[in-house]
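Excluded from the complex is one protein chain; the other protein chains are retained at their positions.
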Amino acid sequence: MSSDVALQAVDLVKHFPTGSKGLLGRPDKSVRAVDGVSFTLRKGKTLGIVGESGCGKSTLARVVTRLIEPTSGNILLDGVDITKTSGKDLRNMRRQMQMIFQDPVSSLNPRHSVGQIIAMPLRVQGLLDEEHSNERVKELMKLVGLNPEHFNRYPHEFSGGQRQRIGIARSLALNPTVIVADEPVSALDVSVQAQILNLLERLQSDLGLSMIFIAHDLSVVRHIADDVAVMYLGKIVEIGPAEEVYASPAHPYTKALLSAVPIHDPSERGGPGRIRLQGDVPSPIDPPSGCRFRTRCWKATDLCGAVEPPLQAEASGRVVACHFPEETPVSIGKSPE
Amino acid sequence: MFLFVVRRLFFAVVLLLAVSVFTYLLFALLPTDPAALSCGIHCKPETVLANRIRLGYDKPILEQYWHFLRGIFVGRDYGFGQTAFSCPAPSLGYSFNQHACVTALIGETFPVTAFLAIGAFVLWMIIGIGVGAIAALNKGKWQDRFATGFAAVGVSLPTFYIGLLVLFSVVIWFQILPFPSYESPLDNFSAFITAMILPWLVLAVLSAASYTRLTRNGMLEAMNEDFVRLGVAKGLRLRVILSRYVMRQALIPIVTIAGLDFAGLLGGAIITESVFSLPGMGRMSIRAVVDSDLPVLVGTTMVAAVFIVLANVIVDITYGFLDPRVRVS
Partner (left out) sequence: MSNTAAPVLSVQNLRVSFDTQDGTVRAVDDISFDVYAGETICIVGESGSGKSVMAGSIMRLNNSSTATTEGKILVNGIDVLTASEEEVRGIRGSEVAMIFQDPMSALNPYFTIGKQIAEAYVVHHPGASKREVHDVVLAMMIKVGIPSPEKRIDEYPHQFSGGMRQRIVIAIALVNNPKILIADEPTTALDVTVQAQILDLMMSLQKEFGMTIILITHDLGVVAEVAQDVIVMYAGHIVEQSHVDALFHSPTHPYSWGLLGSVASYGANKRGDLYTISGSPPSLISLPAGCAFHPRCVHSKGSGNACMTVQPKLRDVGTDGSRSACHLTDDVLISIGRGSDRS
């Protein structure tokens, strides 16, 4: 494994037991929220994860950070398998990998001052005494663009964007190398979104962070990500450099997803080749056989129902899980990664 | 839905069995000897022993329990030969203090409790939901403040003292009503009402308080729901919106609590019955405690447990009917 890989996920699976219960109340089905996901996060880069609601993005994030246990699969952090770690090693791992949450309101304890909130990870890890941690907190607040003098204030005294900055400061407290951000800007207004995106980009280049950035807003991911993975019903259907994926999507789902994104200029109205998917995403409890996208795919044949297409590099170098990927110019000339 | 009901009933039966074991063992472990108690203070040891054998208290505790359980289904025979007698199914045991089958005793007292419970329940639902609804519709106005005050006071008042106070003022001070003395409604309906009206009102007003609060808050919450806004935006009449949208939503938690409260009442409105000296199950239980009349205690406890468990099942099923979201899954 090359040393420029920060984090690698190998065939991660997370099933949640559910469903109507038998006489003794044992669940007889499971939600296949994440169902065999592999990817690599390059050092100092941002991997964007996009997909529709319920496709398993948040579950993946929680599994990767070990907030919940995977059903199976492995997570390698700096080449070390962290799936089975516990105790001190787990604490160490938690230091290296931090999470930023979507909802800046509910992820902050309203009864703790901002200073206490940001210092919490330091305390939990038993790293710093009171005095030093105050200094560190102020340093962090400055870093994320908050006024350090406000460290005694409470979350409700801050605006949504500022609260998200608090969340970011807290996640940076332990000098992590990997940040997993689950929809960090979805709850914010565009003007504030831009502030947070700029901040994340700046922090990443200043601190050399590697980042997994989850969003359902494709434009935001395009803006911030180096690589992008597209998820559908618990699986990655396409992964690759953001440039390529956005410019010439290889998976039909990626193509449809991108063409559903609203245009950014009214003069583009009625542009050619917009694809409208029919219907809804099927239930993750009982996903379609073969390719999970086939029920909404305009290219699907009997093969798609019978054989599940693996996520693999095509001749063009694109990594796609589709029997009939979109034609892409081979001249891009990149060797498979 | 069918499976849901079956499963619920299955668990109810299991729960009742557990309760019966627990109650029986608990009372069996008490340091009183029912056999000794059954023949008074100046009792000869031989009589105690004879009684013990007659009642089956000489057997190991598990066997006693088994006889008790079997008695519920097939009835139970006591003693031998001349002194033999039997309590037909469902037998809950035999009280030596009162020389009667527990089932028969409960059969006498239960209707009183049931009348008390049903009357009070109907009254308090009407008062509670009515006052709560008026408060919600006049939020912030004097009606609301009055109702909120009523709820706050009502919830915190103890039935016992209020019962005594009402009894004292209405019967002794103002002599509006005679001292309550219970009559069966079949024998003397007006006496029945006279005896019941005070306990009904006391129970109803005090319990209505929490329903007032529940109704008011539930309705106010519902009025803020998007779907209620959509109802208004459709152009529906206020009356329709209140009944089909707001009340429907507010009633769901009320059903849950009402079911349990009603079961609690049936299980023995102990305090009220004592205060108003109604010959109901609650008062019988108290006397049984004083007299250490264990069979009666076990019996009333079991009956109360049945009602509470049954009420739970009924609440769950009603819930399914009221809220389609529960029904389908």
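By written order: A and B. Residues from 1 in each chain.
Following the convention adopted for this analysis, a contact is a pair of C-beta atoms (placed from the backbone, for glycine too) under 8 Å apart; a residue touches a chain by one contact, two chains touch by 3 or more.
These figures come from a predicted structure and were not determined experimentally.
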From the listed residues A:S86, A:S219, A:S289 or A:Q312, report the one that touches the chain absent from this view.
A:S219
Residue of A:G87, A:G126, A:P266 or A:P310 in touch with the missing chain, whole complex considered:
A:P266
Give me the chain B residues in contact with the hidden chain, please.
139-140, 225-227, 229-237, 244-245, 248-249, 322-325, 328
Absent-chain interface residues of chain A come out as 52-53, 159-162, 189-195, 197-198, 201, 216-220, 222-224, 242, 246, 256-269, 274, 276-281
